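Only one protein chain is missing from this complex, and each of the others stays in its spot.
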Amino acid sequence: MMLVALLLCVAGLFAVAVAATILAANVPGRVLTYGATAALTLVALSLSALGLFGGGIETLRLPIGLPWLGANFRLDALAAFFLVVVNLGAAASSIFALGYGRHETAPQRVLPFFPAFIAAMNLVVLADDAFSFLFAWEFMSLTSWALVLSHDRDATNRRAGFIYIVMAGFGTLALLLAFGVLAGTDGNYAFAAMRAHAPDLQTAALVLFLVLLGAGSKAGIVPLHVWLPLAHPAAPSHVSALMSGVMTKVAVYAFARVAFDLANLSDWRLSAVVIALGGVTAVLGVLYALMEHDLKRLLAYHTVENIGIIFVGLGLALAFRANGLHAAAALAATAALFHVFNHSLFKSLLFFGSGAVLGATRERDMERLGGLIHRMPKTAAYFLIGAAAISALPPLNGFASEWLTFQAIFLSPHFPQWGLRFLAPAAGAMLALAAALAAACFVKAFGITFLGRARSPQAETGRETDKISLAAMAGLAALCIVAGAVPGTFTAALAPVSQMIASDHMPSRGLAAPWSPLVPSLGSANSYNGLVLLALLAAAIALVMLALRILANGTSRRAPAWDCGFPDPSPATQYGAESFAQPIRRVFGTIAFRAREEVFMPQPGDTAAARIHVRLIDPVWEAIFAPIARGVGFVADTMNPLQFLTIRRYLMLVFLSLVVLLAVLALWL
Amino acid sequence: MMPPIDPALATLIVPACAALVLVIVPFSRLGGWINVLASFLTFVAALALLIVRPAAGALLAVDDLNIVFIVINTLVGFTTSVFSAGYIAHEVETGRLTPRYLRFYHAMFQFLMGSMNLALLTDITGLMWVAVEFATLTTVIMVSLYRTREALEAAWKYFILGSVGIALALFGTILVYMAAQPVVGDGLPAMTWGTLLANASRFDPALLNIAFAFLMLGYGTKAGLVPLHAWLPDAHAEGPTPISAVLSGLLLNVAIYAILRFKLLLAANPGAVAPGPLMMTMGLVSILFAGFMLYRRRDVKRFFAYSSIEHMGIIAFAFGLGGPLANFAGLLHMAMHSLTKSGIFFSIGHMTRIKGSQRIADITGLTSSHPLLGWIFVASVAAIAGLPPFGVFTSEFLVVSSAFAHKPLLAIVLVIGLLVSLGALFLRLNSLAFGEPTGSLAPSRMTHAPMILHLAIVLGAGIFLPAAIAAWFQHVARMLG
Amino acid sequence: MGAISFDLAHLLAGSLVLMSFVMLYQDRLPSLINAFALQSALLAAAVAWQALAQRAPHLLVTAVIAVTLKAIIIPLVLRYLIRSLGIHRTIETVSGIGPTMLAGMVLVALSMGLMLRATEASNVIAREDIAFALSVVLLGLLIMVTRRNAVGQVIGFMSLENGLILAGTGAHGMPMVVEISVAFSVLIAFIVIGIFLFRIRERFDTVDVAALDRFRGERQ
Partner (left out) sequence: MTAALALQGAQSVLALILAPLITGIVRKTKARFQLRRGASILQPYRDLARLLRKESVLADNASWLFDLAPTVILAFTWVAAALIPVLGTDPVLASAADLIAIVGLLASARFVLALAGLDIGTSFGGIGASREVMIASVAEPAMLMLIFALALIAGSTHLPAITAFVQSPALGLRISLGLGLIGLIMVAIAENGRIPIDNPSTHLELTMVHEAMVLEYSGRHLALIELASSLKLLLYLSLIIAVFLPWGADIHWSGWPPYAERLLVYLAKIVALAFLLGLFEVSIAKMRVFRVPQFLGAALMLTLLAVLLRLVSGSF
């Protein structure tokens, strides 16, 4: 029943997409489109939430797609959870777009694809056979590719679109091969058939490798992340939010679906690969972000980081499960899934904020922003909440899920294998490093963008964004606080999912006891109670304020900045994004990016300005993608003369083929 | 109720009569309309075949293999005639063609359609060969229509290579006859598909093998498989665009169809060496070669001609791989490719006409300057690149996944080839459809209907494949082994 | 079928192969044309003999076509073309005569080895004919790929086609040989007309990069 209703929502979204080709022409039409999308996704959201709590499994077969297979759909706990994530993010984006989308410069390039993109993501999660899955998956890529190209006059966006679609094609083909392996030689593409027989170790390893390539390239696992910081920022901000906050989660879903459900990976060595990749991804992702001064790109790189954290969690869950430690597996899986949910909240929020900034100033480059907290106080406040949440600061939601991940890592002594016992702490160290660097990065992101003095006229004149956009941000910010305050409720809601993929669930007192602390496993003394912490902090702040009112001189006076007595009126003397990250670049960047600083100092007496130039080398691009591009170019150049042969030479080719073929036959017979 | 005239025969007679009429009719515009009408009638006749399938006659036979292709053939013929009515009229306006050539063009078009219909419908190997040969000759003339130095050179290249190919195919046909003759006796039965297929298991396998080698190279030349492809890019690039559409969409299919027919015989003969390795090798080489060649193309029609080579490679690979899934995929891919690629050539016709150039560098930002055309083109390229929701995705899905299950290493090569060409397609699409529009911004006055129709069919097939078509394809796929 | 019948068929078919070698040897256009005319005449004789031996009078049509079109008309036309287009009389061959002849021998060996083993079920005359026919086809192709001159290539093609007709008539009771030979004649007529219409001169074959740049837009 729920499944049918969800599919109807998807169909409705497609209908909206078709209608949007006409509706995009005027403002009421756009409002209608986004409004309808928001309404449909909200309905889908409530349906999937019901599906999650309902706990049953529904399946449905429609007579479309491959004739002998049909299109199979299935709603189970895992799918329901990811549908919640997808539709929550989609609803938030649609609502945000009700305001933000009015300023859209190319609405007819955005509106038709936006609902279709959301519908495709829903279908990926619902699909229950390889064909429907990949169909929806690649359609999702195609629609989002079109959205990336919505500002196609910009050459960088076109390049981003190109790299994106090639990576997407690569990912789809890898997944296709993975399903090919799982389906076996008789080509049974139904997930039910794949579930039925467990692959042997070699096959499982192959499947894992291919799924990491396929889902990993969409999620942004290093080194397959290169498209992500290019493509996510290129799209309009509400779409960036969807791509970064939601689509990467769909990729996580794909991985989880295959690893936990279809292939049922049960060898610890395989999980070790996932953990290691996750750790590396987390650290490199955040380091990339630190080197960045384009606000949206910085956010996209943070998606890479968070995907790393999620994959560490999933890898740990696989590892625990492989060793029969189901309670621990449930903890790790819940941590990862909770982080999935949380990341979709704050990443959408942050992209909305960056969209508001972009709308107000037409600037994404942080070096040309600054001081926006004065012009856009509300946006600044919401962005700050998002920034704190993504930096894993208590009492917000990002901390809660990272706390759970760390708790899962602390259970690593239970591993019987030495490899995992060493790997898990190492992954923990990487996560810790990533968390600390993320905080540093968001001090930069928020500080340089919103604080200080305006670095450009646009930043000086920016205006607060519209009420609807602010409402969307406020809603997400509130959710970040709520999920941080009562994480127990959310982990309790995840119980059916972890029961499904890890055969156990975290101890909880259910949804009805939001005040109960988060306890990682039965009998553990460790606990975290966001609500109490929040109350304590509120009380402390109230006490301090009260004390100030009673004890302190409450008057304030405005004066020019002190700055050790040498205030400089030029905003250029402030710290910018580059200079802020300079210490960290010197510590980490020299290793990760071979960062070099070149200083051009004019001769004494010369009035030319001194310049400092920073050179960063992206190791992944240099080591993998540039050689591939060069290789393709080289092969193409080498082959190209074959277009310019003479007829006689072409005849020679035919003749030689014939002779070779006949000779082979003569030898064969 | 039996139709008053055998529809299978009608698909041959209508074009033949129309060709005669068109030679006589002096007015170009009228000629265009007669062309459309005749093509439409042919298409209706072919549709009638779907409803009433006539019993196999002496010369013509309709079965599960050719029924879909005859419908596609006549459909694309019809849409192309609609497209070319506008296109060629414009060519006359700009003075690239004179009315005298035009008359010739329309007659030739009908003649070409008739030959291809004959090749598809005939029950006799020799007749099929004759039909393919005449189709080749007609297209050679069409390619040389503009009389430019380049067009003549391309036509000559096509002519020589095509003739050699056709000669090799004939030798193969004779060898098949020789293989059949001791079993089924002298005369026509030894050249009739039905009899051949029924008795194929008793043929001399060695002779069949050699025959297939010749047929593969002969008809493979017509299909544009590497290394026999050389005529194809130039013929596509230098001829009139409607002819490029027909070449890519139909003639290549006819060639593959011929190969399939003979492959059926081999599949039915247990002693024959399976032709799989040969077809897979040629297929993979075509895919990879075309994929890389795409990157250095500067002419938009030549670019998509190479894409056709790639797709012929995929089809050949699928059939070479064998098994019900891959064969089904190959058949589906043939159908989808011919619709999609001819649609692409229609849109290329629009854009080259607007911009007055075939150079990729001269065509930019179509989605901005001509939104409808631009987005149709984007969708068509996405379709040909094998992205959903279009039908090519379905066939590529089946090919890749079944290849990986049987021949993992080859599947990886296949995947690399697909990826390489996907990259090239989108690289060029980036500049063709997006960015700042340059050149003429005049609206296109030609109809968009044929492109939309093709796209809609491909879209529909991607989402829902009618059970009847699936059943026919599955039947043939099983016979292909 | 008597021994004489077989011997004559064998002789005629064998001499076709011989003529192919003669053509392979030629490096001047007029003599190449002459050799081709002779081969066509021999083909006509072989086909006529087959018509008698198989009691298939329709094959005589093919023989007549061969002798009129290919032994008489086309050689005449080609000579006219050479004069009117001012084509050089000497043909540039790709490699020396020696290696070409050697390659030809290998091809004949290949086709004999292949066909004679493959056609054990067929009757003797068909086996002989088909093996010789394959030799002629392959040698025709060899002529095509070793001549840089368009007319030379065309003659190679026509020689190849002679081989095909030989195969078609050799296959016992094969229908449609006439139709096929007519179709081929049309093809050949087109080719010859094509040389004229397209003004294919001396060297269609070229290694001059500047000439290749003519391909519209493909090289900048």
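First chain written, first letter: the chains are A, B and C, and each begins at residue 1.
Throughout what follows, a contact is a pair of C-beta atoms (placed from the backbone, for glycine too) under 8 Å apart; a residue touches a chain by one contact, two chains touch by 3 or more.
Being a predicted model, the structure only gives us computed values, none of them experimental.
*Asks:* Among the chains present, which touch the one that was left out?
*Replies:* Touch partners of the hidden chain, whole complex considered, are A.
*Asks:* Determine which one of A:I64, A:V273, A:L451 or A:V632 touches the chain that has been left out.
*Replies:* Only one listed residue reaches the unshown chain, and that is A:L451.
*Asks:* Looking at A:G371, A:G462 or A:G475, which residue reaches the missing chain?
*Replies:* Missing-chain contact among the listed residues: A:G371.
*Asks:* Among A:H197, A:R421 or A:K467, which one is in touch with the chain left out?
*Replies:* Once the missing chain is taken into account, the touching residue is A:R421.
*Asks:* Of A:L173, A:V312 or A:A435, which one is in contact with the hidden chain?
*Replies:* Among A:L173, A:V312 or A:A435, only A:A435 touches the chain that is not shown.
*Asks:* List every residue of chain A that touches the chain not included in the displayed model.
*Replies:* Interface residues of chain A facing the absent chain: 370-371, 373-374, 377, 380, 384, 388, 391-394, 399, 403, 406-407, 409-410, 413, 421-422, 425, 428-429, 432-433, 435-437, 439-440, 442-444, 446-448, 451-453, 517, 524-529, 532-533, 536-537, 540-541, 543-545, 548, 551-564, 567-568, 571, 573-575, 579-584, 586-587.
To be clear about the criterion, only the chains that are shown with their structure count from here on.
*Asks:* Once every inter-chain C-beta contact is counted, which two chains account for the most?
*Replies:* A-B
*Asks:* Farthest chain from chain A, comparing Cα centres?
*Replies:* Taking each chain's C-alpha mean as its centre, the farthest from chain A is C.
*Asks:* Just how far, in Å, is the C-alpha centre of chain C from the one of chain B?
*Replies:* Comparing mean C-alpha positions, chain C is 30 Å from chain B.
*Asks:* Any idea how many Å lie between the Cα centroids of chain A and chain B?
*Replies:* So the centre of chain A lies 43 Å away from the centre of chain B.
*Asks:* Any chance you could list the residues of chain C touching two or more other chains?
*Replies:* 114, 117-118, 141, 144, 153, 204, 215, 218-219, in rising order.
*Asks:* Which residue numbers or ranges of chain A touch two or more of the other chains?
*Replies:* As it turns out, chain A has residues touching two or more other chains at 643, 647, 651, 654, 658, 662, 665, 669.
*Asks:* Okay, in this complex, where on chain B does chain A touch?
*Replies:* Spelled out, the residues of chain B in touch with chain A are 156-157, 160-161, 164-165, 168, 206, 209-210, 213-214, 216-217, 221, 227-228, 230-231, 233, 273, 278, 289, 292-296, 325, 365, 367-368, 371, 378, 382, 385, 387-389, 393-394, 397-398, 400-406, 411-412, 415, 418-420, 422-423, 426-427, 430-431, 434-436, 462-465, 467, 470, 474.
*Asks:* Can you list the residues on chain B that touch chain C in the complex?
*Replies:* Within the complex, chain B contacts chain C at residues 124, 126-127, 129-130, 133-134, 137, 140, 144, 149-150, 152-153, 155-156, 159-160, 163-164, 166-168, 170-171, 174-175, 177-178, 181-182, 185-188, 190-191, 204, 206-207, 209-210, 234, 237-238, 297-299, 302, 358-359, 361.
*Asks:* Can you name the residues of chain A that touch chain C in the complex?
*Replies:* Checking each residue of chain A against chain C gives 643-644, 646-648, 651-652, 654-655, 658-659, 662-663, 665-666, 669.
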